[in-house]
Each structure stands twice: as C-alpha cells, then as structure tokens.
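Here the complex is missing one protein chain, while the rest keep their positions.
By written order: A, B and C. Residues from 1 in each chain.
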Amino acid sequence: MLSFESDYVEGAHEQILRRLAETNLEQLSGYGCDPYCESAKKKIREACGCPGADIYFLVGGTQTNLTVIDGLLAPYEGVIAAESGHVSVHEAGAIEYTGHKVLTLPQHQGKIHADELETYLRTFWEDENHEHMVYPGMVYISHPTEYGTLYSRAELENLSAICEAHQIPLYMDGARLGYGLMSRQTDVTLFDVARCCHAFYIGGTKVGALCGEAVVFPRRSAPKHFLTIIKQHGALLAKGRLLGIQFDALFTDDLYFKISRHAIDMAEFLKKGLRECGIHFHLESPTNQQFVLFRDEDLDRLKKHAALSFWEKPDEDHTIVRLATSWATKEADILTFIKILKEIL
Amino acid sequence: MLSFESDYVEGAHEQILRRLAETNLEQLSGYGCDPYCESAKKKIREACGCPGADIYFLVGGTQTNLTVIDGLLAPYEGVIAAESGHVSVHEAGAIEYTGHKVLTLPQHQGKIHADELETYLRTFWEDENHEHMVYPGMVYISHPTEYGTLYSRAELENLSAICEAHQIPLYMDGARLGYGLMSRQTDVTLFDVARCCHAFYIGGTKVGALCGEAVVFPRRSAPKHFLTIIKQHGALLAKGRLLGIQFDALFTDDLYFKISRHAIDMAEFLKKGLRECGIHFHLESPTNQQFVLFRDEDLDRLKKHAALSFWEKPDEDHTIVRLATSWATKEADILTFIKILKEIL
Amino acid sequence: MLSFESDYVEGAHEQILRRLAETNLEQLSGYGCDPYCESAKKKIREACGCPGADIYFLVGGTQTNLTVIDGLLAPYEGVIAAESGHVSVHEAGAIEYTGHKVLTLPQHQGKIHADELETYLRTFWEDENHEHMVYPGMVYISHPTEYGTLYSRAELENLSAICEAHQIPLYMDGARLGYGLMSRQTDVTLFDVARCCHAFYIGGTKVGALCGEAVVFPRRSAPKHFLTIIKQHGALLAKGRLLGIQFDALFTDDLYFKISRHAIDMAEFLKKGLRECGIHFHLESPTNQQFVLFRDEDLDRLKKHAALSFWEKPDEDHTIVRLATSWATKEADILTFIKILKEIL
Partner (left out) sequence: MLSFESDYVEGAHEQILRRLAETNLEQLSGYGCDPYCESAKKKIREACGCPGADIYFLVGGTQTNLTVIDGLLAPYEGVIAAESGHVSVHEAGAIEYTGHKVLTLPQHQGKIHADELETYLRTFWEDENHEHMVYPGMVYISHPTEYGTLYSRAELENLSAICEAHQIPLYMDGARLGYGLMSRQTDVTLFDVARCCHAFYIGGTKVGALCGEAVVFPRRSAPKHFLTIIKQHGALLAKGRLLGIQFDALFTDDLYFKISRHAIDMAEFLKKGLRECGIHFHLESPTNQQFVLFRDEDLDRLKKHAALSFWEKPDEDHTIVRLATSWATKEADILTFIKILKEIL
C-alpha cells in the first residue's frame, strides 16, 4: 500500500534518530534549558540572519498558533486570516478558545490579498461603531498555504508594509516552511521571512522531525514572560531536549533545506506523471502538496492501492484529493503510483 | 434637535417609572427572588403560552447573548449566525471571549436561509475532518434582524425543524421582539416564537424599559445551575426587582405590545413621508428601523436638525443611515422631520 | 415584617427616582455618551481630588470586579486577595472565568496584612520555579471588607507602597465605600483612596442607587480601549444615562455621603440596642454591617419578625447572622426590632 496521504506519515529523518540515540543518556536540564536547545537556536538565528532573535520550541502546529496568537494579541483584539486559513477552519476553534476572534478575509488560492487587507483595516478604523467590534490585532498567513501556494517576496513585503503602517504584527504559520523555501518557483528566502514577519514558526513535524515547531521572533519581541505563557497553555515540554536535538540536527549542514528540496523534487516528478495521465489540477501548487480532481469511480479503484487525503467534493461525481510528498518520499513509489493510475484510467 | 438615532434614546415608559416609584420602599430579597420577578414570569409564561417555561432576567443584550450562548453550547461547539448578526459583528467579540466560535452563514437582508443552514450542517457532518473543526452547536437568529427584517412563520418553522433534526437549539435574539411581533407585515406571534425556539429573549431595553431582557426557555430547558452561570458572567443583578418590576409592568394590560405597535405606526408614518420625498430605501423593513440612502451633502444639512445613525457608505457620495422609531416617538417630530427634509432636498 | 437582610432590599433614594423621572423623555445618546454621565464624572473627579481621573460606569459589583481585574492583568498574572475576599469566594468563579487565578492571603477580620503581602511577593520572585507559577499581577482589597471592617489610612498607605515597589496595581472594591468613608471610626477619606489606589470603584447598588458602580482610575491609567473591554464582557449598558443620572444625583450636594452617614448612624443605634440585649458580636464592625451570634432557638423566633442573613455556624447550637442597615433604614424599625429581641431573649 502506497501513501501520499500527508507529509507526516513517516517518523523522523534518520539523522534525527541518530542524534537522539547518541545523546540519550546525557543528563540535561528540562524545559529548554539544555545545550542542544541553545545550539539549535544559534543555528536558526544564523539561518534567519537574525543574531538577536528570540526562539522558542513548541510541540505542534495548532499549539504553536494558539500560544503565539494569544501571546501577541491584546484581549480586545482578533487575528486576521484567510477564510481557508488553518486557524480559521481546522484547529477546532483553538483560537476562539483563547478568547480571540478569527477575522476572515477572502482567500485566493489560500492567500490573502494586500489590497483587501488594507481595505479591511481602513474600514475598521473609519467605522463609527468600531469600539463595539473586535480590533484587528495581527495578521496570520500560512506559507505555503493550506493549498500549497506561496506568497511572492513582493506580496510578503506588501503585507509587511501594511502591518507596519497599522502597527500590528504579521505572523507566518510555517508548518511547511521548508517546502515553501525550496520550491522551484519562489523568490522568498528565510532571510525575507525573518525580515517581513514579526513572528513565524519553522515547522518541524511536517519536515522531518518527530514533532516540534521553532517559533522565531526576529526582532527580539517575544511577548513578556513567554515561557510562562507557554506553560499556561500546556505547551511547555519537560524534556525540551527532544525539540532542541531535533532542530539542532535539522539546522546542521542544511539538512532542513536538503530534505525539503527532496520533497519538492518528488512533487515535481509526481506532477509530471499526473500530467501525463491527463489529471486535472484543482490549482497550481509549487510545493509538496498537490490538489487534483478524480472521477469518483477512478478514485475508488485507486484507493485500493494508495492512501490519499479527501479534500472536497466539487460535484456529485468528482472528488478533489490531496497528494503530498515529503522528505521521505521514494521515487520508486511515485513510479508505481503513476503506473497504477495509468492502468486505472 | 430631533432624534431618530436609535430606539434607546429616551428613558422608560412612564408606567414603568410609576411602578418603580410605587414599590420603591418595599423591602425585597435580591437576585431575582422577589414577588415582582415571580409575577412578571407568570405573565410572560402566559403571553408565550408556555406554563412551564424557565425565565431569567438579565440586564442587556450582549450580556444576554453571551450568557445564554455559552450556557447552551458544549465547549467544542460554536454558534451559527448570519454574517451580519449582532453576535458576529457588533459585540466586541463577546462570544469568542467565552471560548466559542461564531460560525457564519451568508445574510439575506439580515436573515439566514434554511437551505444554506441545512447544507452547512450536512456538509459539516460529512466532512472527514470534522473532528478537527468547530461543531455547530446551536443557531442564532435575530428577529427583527439588524436590518429590521422579519422571518415569516414558515421560515421560522423551517429553521426550527432543521435544528430539531440536528438536535441543536434554535435561539432568537429578540432585542426588538415587540417591534417584530407588532409589525403590520408579520404572521409570527409570540406563541410561534415560543413554539419554534429552544430559547429566546424578549428585549426590554429597546422596548420601553430602562434596561432588561427576559430570557425564555419555553421547554423548561434552561442550562443546569443557570443562576450560577449568570453570576459567573457578571450578569446577576443584586436588585433583581429593577428587572422584575419593569417586566411586570410591560406585561400588564398588554403594555409591551401596545407601545410596540405605536413604534410601528410611527415607522409607517415616517416611511410614508420619506417616500413622498423620493428617498431611496436600502431595503424594505417592516419594523421600526428604516435604512435609507442620502446624498452626503443632503445628509450634512439634515444632521443639523436631526440625529441619525451612520450605517455604511455604498460609494463616495452617498451614505446609508438608520432612522429608528420607538415606543416614545412623537408624531409631531416626524412631521417636523419630513418638513425639514423637503426643504433640504 | 422587618428586614435587616442586606443593604439592597429597597429601591433607590427618592432623589434618584426624581431625577430619572425629570430627565426621562430627553433624547440622549447611548453607551455613556450623554451629558449626565459627563456631569457625574466631573463631580466624582472633584470628590476624589483627581481632575484627570478616567471614570467608567458599570452595572454591578461582580461585573465590575471581573472587568477591571481582567483589564488590568497580563494573561499570565493573577490577583492577590484575602481568602475571604468577595472575588475569592462569592462571585461564582467569575475571575477564574476570565482566565486568572485568585492568589489568596490569610484574612484578618476580612483584611490582608501588609507584611504577609510583602512576604508573598518577595517569596514569589525568589522562588527558582516562579516561571512555572502564576505571577502576582495586582492586589484586590475590599473597603469596607466583607466583614464590615476598615483599613486605616496607614494600612492603606502601606499596601499602596508595597504595590508601588513591586509595580503592581492596588485595586479597591468599594461596593460599600460610602459606609466606609462615613464610619465614625475611620481616618480614610475619598482623597486617600484616590491617592493610594491605582483603581477603585464607588459602589452605587448598595448605597442608594437602583444599580451601578463607578470605576475610577485616579491616575488616568484605564486599560487601553477599556470601553471595548467592557462591551466584550457584556458590561456596557445601552442606556448609559441610567447610570449617569444616578451618580450625578448621588454626587450632587453630597447626597452619597449624607445617606451613607445615615446608615452609619442607624448601625450605631442598632449596635447600642444589641449591646443592651447582651448580644455577642462576632467581630467589631465600624460600618453598616454587624455580625452577631444568636442561639438557634432565639434566632428561630426572631426570624418570624425580621429578615436577617445567615453567615456561618460556629457550632451546633449557635449561628452568626449579619444585620445590615442602609441609606433607607428607619429608626423606628430598629426600635421595634430591639423591643422584639428583648421579649424573645
């Protein structure tokens, strides 16, 4: 059975497992106060070009989003996000659970448009009743988005400038940041991300780690007492080493980028195969997630051979599914998959 | 200076003030345990045709919405509402503050459509990822809506049937319920409201009281320990008599309905005058709030004579404003207003 | 039937009712933007000796406490209070509902001791694990306390100095502030309160108003966008005039102080009568609440004639009850009560 179900179906990159084993019996202090966390932070600061960045390691994506967003917002503020943003739809109301509204903008292939953001903010402040409304307190974007799409550097800079002008933070959910940075069709570097964002996280869970996300505040502007806020949200890992060692491995010898590039290469290879089969792409994704349309009868047969993710049903007879590659995807599996697909169609 | 700014620009109906004065020095227990609260509940139960209804008196609308909604929802549930619903837009995120998401449906002149509700609910349960999403736990409607429009009895019954089928409560925000029930263009009675809704409130603040809203659970289904929930939300009034006496007066000799009818009559009179002036109505409202379009230069002149509420700007040169009549509106004021308007145009 | 059950068994002082009636049909803007709110604020600022104070009117005590405390605390902070403080025990967990812990100190006749506060704060910061604990973010005191007792000016100044040194706000719950200020045994003036506290509220509900509490930030230090925070907590009254007119009346011609003094005079008269009957006082209260011990069999007979409040049972055969006087207490009722008591004993 093949699986393109997601980019978290395997365990961890072997280099991570090796480092966990090698360091296993060292006696280290807890809660992130160990030399591996320090080393990982140092390497991430270098990779971001931000020698003074505040960095924290959390365990998972929703947890990171809720903790950072709640930490950055004033109590009367909400977070602006695309209506298709992960925080808007697929986090079980975790943001609202912290007391904050998700203020939605239209999504354009998963992205928000700078002009619509600008209009939203201007309209809010002009509204005579805005004291009775939720203040827009920050902007959330995901990069890559939930549809695998990417902001261009110019788009990022525009969003950043608008946030700057309105003095609200721009926060990037980088659950799949590696796959975004290593896309063949991006002009955005990690330096750009660090320059444009007030806060962002570098996703580990979906890019080779067992778990873990690295939150970066490039301008040294972590919320006050953020460690306590992390603890209060149940997000402080006792054995912080588990996160430190993994990120230290990922940011040694560019491992994070190399394995991300592998996933991109596999995605391009998969796309080529799918195109040869005449498969319809729901949208053009330059990263590791591909959204394609199948006839339901074809899909039923395909599912006997490969696990895919249901995305949505555009009509009675068709289904859009997601196929994800990852750091662990094997070229041979893609060949097999395309071969099966050709037989089915 | 005239005012059509809102339906809460005056104090209270004189009959309410009289009863407050007459009972003023009676020594009564606090927190709603007084004979006037009891009497008011009895009269409201009769007016609703629900001898067993649970009834609670709260102070204001947002407070009532947040307390009832938080009381009815499970922690993992959100409330479905029109995107223009008061809880969606103009309560400063009070619902999210209690930890719950407002799940929005498109608004059609302030109303939600039964078929869109049905689709939303069905789609949610069919979605393979729904465990990662906010469960739709109840439906919020306002009647009259924020645009002054009304559900028909058939529409209410449809919404009620859908909620019933999905076993979630239908809750009606009746901040202006009196004006809805006394409209010349409605087939909905208070009995219908009580039959169709799991919970609703009868608005006092905007219908002749100094403050106060009466929450009704027609099927005796108030959340367990609701008094404590009210207290926990800071919504329990020490001198509960203030609410009991007012609602007792409002539901004596049909006062609530009579003064609501007066507001409707005044609204019809105002509409007639506006039509004579050729004023464009933004939409057709059968209740006490009218939304009309002015050229900005006309509006500027008008505002020297009368207070109106800004609603929205459809374009550079025009503004939509709200004109509200109420239990206290004087026919003479409308005549004067129309006269001024004619001079301006 | 007599009642000494509480200081909120009657309606409002007649002067308040008169002003409500006189202003009833004036058309005023909502949400506190009316001239009566402005006038009341001006008079309160003068009474406090703080020309620049931020002032907000809320409806009730628990609501005020939760809104102010949540507004002043950072998310990772809690509020220090006596273990007998109203916020600790009798507000149904309203403070915790806003996400904040109540950090308790021992109570000494309802008061906290400066040295215990100092020790608590010092110990917290010295604790190597304090990042895993709730930060003490402000101090709550009630004055008079829940036991009717009062801080001396020196005690207030001490608490204020400690808070100043630790840079945390001192907040006073003045639900019965008038009765505290008019006690025959206090050296604390309203000027002292305003000088020592970062925030406090002047209670209306228990001192002659139908409802309403006036929150004062003497140093112009209301939380940013506090109106929106009030709205978000369901605490913003549409007809703000109801609060403005009442406080305007209370702070005209020293009415607030005169009626508070009356309650004190009645309390002293009651105490004298109780002492003549040989009644045991649970503690010495210099304000309008008296806590006395009855044999249960005496109490049972007494309750046929007068309503009292149960406080606690020190043993099988005795009960401590509270007797409260108020702005509305009649001398004749006290005479009758003492007469009945003498017959019973």
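As a working rule, a residue touches a chain if its C-beta (ideal position, glycine included) is under 8 Å from a C-beta of that chain, and two chains touch if they have at least 3 such contacts.
These figures come from a predicted structure and were not determined experimentally.
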_For the chain left out of this view, which of A:His132, A:Arg241, A:Arg261 or A:Arg322 touches it?_
A:Arg241
*If the hidden chain were put back, which of B:Tyr76, B:Phe124, B:Phe257 or B:Phe310 would touch it?*
B:Tyr76
*Determine which one of C:Glu14, C:Glu38 or C:Glu96 touches the chain that has been left out.*
C:Glu96
*Touch with the omitted chain, as defined above, among B:Gln63, B:Gln107, B:Thr149 or B:Gln232*: B:Gln232
*If the missing chain were put back, which residues of chain B would it touch?*
70-71, 74-76, 99, 131-133, 135, 224-225, 227-229, 231-232
*With the missing chain put back, which residues of chain C would touch it? List them for me.*
75-76, 78, 89-93, 96-97, 99-102, 128-129, 131-134, 310
_If the hidden chain were put back, which residues of chain A would touch it?_
1, 3, 5-6, 8-12, 14, 17, 20-21, 23-30, 59-67, 91-94, 97, 205-206, 210-211, 228-229, 231-239, 241-242, 307, 328
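To be clear about the criterion, only the chains that are shown with their structure count from here on.
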*Same or different: at the chain A/chain B interface, is the fraction of residue numbers used by both copies above or below half?*
same
*CA centre of chain B versus CA centre of chain C: separation in Å?*
33
*asked:* Need the CA-centroid distance for the pair chain A / chain B, whole Å please.
replied: 42
*So which bits of chain C are touching at least two other chains?*
228-229, 231-232
